[in-house]
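A single protein chain has been removed from this complex, and every other one stays in its place.
Naming follows writing order (A, B and C), and every chain is counted from residue 1.
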Amino acid sequence: MSKKKIATIWMDGCSGCHMSFLDIDHRLLDLADLIEIVHSPIVDHKDFPPDVDVTLVEGAVSSDEDYEKILKVRARTKILVAMGDCAVSANVPAMRNRFTPKALQEAVYLAPNMANPQLPHGTVPILLPRVRPVHEVVKVDVFVPGCPPSNDTLFYVLSELIHGRMPDLSDKTRFGA
Amino acid sequence: MSRVVTLKINGQDVSGREDETVLQVARENGIEIPTLCHLEGLSNVGACRLCLVEVKGVSRLLPACVTRVSEGMEVTTHSERLERYRRMIVELLFSEGNHVCSVCVSNGHCELQDTAIQLRLDHIGMPYRFPVRQVDASHSRYGLDPNRCILCTRCVRVCDEIEGAHTWDIMGRGINSQLITDMHTPWGESETCTSCGKCVQICPTGALFIKGKSVAEMTKRPDFLPYLAMMRNRKNGS
Amino acid sequence: MYQAKPIPAPSDDKRWRIVNATMRRHGYQPSGLIETLHTMQESFGFLDVDGLRYVARSLRVPLSQVYGVATFYNLFKMKPAGEHTCIVCLGTACYIKGAPAILSSLEQALEIKPDQTTPDKKVSLMVARCVGACGLAPVVVLDEETHGKLSPEAVVEKVAAWRVPVAEER
Partner (left out) sequence: MHLEDLHAIAQQQQEADSKLEHILYVCTGTACQSSRSEEVLKAIQAELKARGLEKKCAVRPGGCQGLCARGPLANLDRGKQLYQHLTPEDAPAVVEALDGEPPARLQLDKQLPFFTRQVRVATQGGGLIDPNDLNSYIAAGGYTALLDALMHKTPAEVLQEVVKSGLRGRGGGGYPTGLKWSTVAKAAPTPKYVIVNGDEGDPGAFMDRALMEDYPFRVLEGMTLAAYAVGASYGYIYVRAEYPLAVKRLQNAIKQAQKQNLLGSNIASTPFSFNVEIRLGAGAFVCGEETALIASIEGGRGTPRPRPPYPAESGLWGKPTLINNVETIANVVPILQHGSEWFARIGTEKSKGTKVFALSGRINNTGLIEVPMGITLREIIFEIGGGIPEGKKFKAVQTGGPSGGCIPEQHLDMPVDYDSLAQVGSIMGSGGMIVMDETSCMVDVAKYFMEFSMAESCGKCVPCRVGTAQMYDLLLKISEGRATLNDLALLEALCDMVKHTSLCGLGQAAPNPVISTLRYFRDEYLAHILEKRCPAGVCQMKPEVMEVHS
């Protein structure tokens, strides 16, 4: 049996879900014979490869970069997993939705106590007017709520998926857990 | 004394007094029906629609909280269709406000969150509306975060029916409905609020909270209510 | 039983007598609230918070309830209207016979949205659900006068005429 190609991506989120993923710890080694991590912020592959079996998505869709990334990832992934509350519900990143991107940037970059207050030009991704959960932009196959989902939960999800089963998460995690 | 009637709930033979509601009889028999606006000790408004049940011979779905039991009634509290509707109602509630469980004082002790889990919701299928709502932190002891308010009106009712102050009410209508104190003035400046805190204790979400509580620290204690309601009824001679 | 002291009207404006008369006619019962608000709106053109507070006390209705009622109904306005009002009927008949075009022309010409008043306080733009004159669709009500079958241009022209400052007589 060929190894399952697994990827993870990180959009607008705190990276806590990736931390939780890493907390799977030695159990990841147990899976090593079965999976190959083809792309992840923790393994540094520049471009997202084609024909990925499972992609774990952390974070909400917040910028033009996220938007383009998630479209590409979706097109190249068989099973897309929304990992954690930011991906599932836009969570904390969406709390900026009450402000316009302009007001937000001005508040951050032009704050009176800044040493050299100026708005960024071309150096950071452009903010979308609203942060959205992943499933409002592309189709999501598996939802794993939690902030972050526990390492046990993520291990369970991954093992089920690589064995070709859909995980049943109803008693394993919840929004905000 | 009212008559005792027998009926079937989910095929199970049960009995209740004819002045009891389907919800009461179901709960007495260990059958859980989800509710968010109902609370023992307050009047019923039948507004959240989560407790809708099927009754044989009635084409409409009936809210269990206000439907009285009757002899020979056959009630179904859980069906594929009811569960689907309930999930959609909870999804509508999540999409209507800004519910960020992970940073909410009521995380883990929230009736909305619990209901979502009970209904096995893993995401919200309705587009989030992301309304802009101002937090009212003007009261010295309590806070109101309308982003977490589901307009169940429990606070309005407890304030009116039990405390007797009627500080809370709803302004506007439809999707623009909003919880207010007095003339839409800051809570801390209310002329009528007695700061009794009953509204905070019975709020199903983290919309009303005690100041100084951090994430997941706000546990509510609504169990005083049936007792107060009973005492109040006794005084009113009913 | 607790008896609220009679409270003075918010001002010695004579219009409060008319409001008081309505409250008296309803025996100062809480059920007279909406009728009282109607009278207030007719007399003052809008409902202000001090006035509502006075009515609340007089009828012994909780403050929040009065505010809840005042904001529930479309006809009650919490802000003063302009000198002139232009109401575009958005009833079904008017809608399919061109009301949206009239409304958008007015929005453009006046640079305001429905339920707003021009900065010069001359014109308030409003929409109605149906004024019941569907035979004349599309219908516009200009200062309480119903006009039917007008083109967007004709309506804009009539409304624009309100905003032209009248030349001072020498």
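The rule we apply is simple: a residue touches a chain if its C-beta (ideal position, glycine included) is under 8 Å from a C-beta of that chain, and two chains touch if they have at least 3 such contacts.
Note that the structure is a prediction, hence the values are computed from the model and not measured.
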| item | value |
| --- | --- |
| Chain not shown: contacting residue from C:Leu90, C:Leu106 or C:Val155 | C:Leu90 |
| Among B:Lys56, B:Arg120, B:Arg141 or B:Arg173, the residue in touch with the chain that has been omitted | B:Arg173 |
| Selected from C:Val61, C:Cys86 or C:Leu110 as touching the chain missing from the view | C:Val61 |
| Contact partner of the left-out chain, one of B:Ser95, B:Ser138 or B:Thr192 | B:Ser95 |
| Interface residues of subunit B (partner: the chain not displayed) | 44-49, 52, 60-61, 63, 66, 84-85, 88-89, 92-93, 95-96, 125-127, 129, 150-151, 170, 172-177 |
| Where the unshown chain meets subunit C, residue by residue | 29-35, 37-38, 61, 65, 68-69, 72-76, 90-93, 95-97, 128-137, 139, 145-148 |
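The working rule: only the chains that are shown with their structure count from here on.
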| item | value |
| --- | --- |
| Subunit A-subunit B separation of Cα centroids, rounded to whole Å | 34 |
| Subunit C residues touching subunit B - in the complex, by the definition given at the top | 49, 52-53, 62-68, 71-72 |
| Residue numbers on subunit A that touch subunit B, as the complex places them | 82, 85, 88-92, 94-95, 97-98, 130, 132-133, 135-136, 140, 143-145, 147, 169-170, 174-177 |
| Partner subunit A, residues of subunit B touching it in the complex | 94, 98-104, 107-108, 113, 116-117, 120, 122-125, 127-128, 130, 132 |
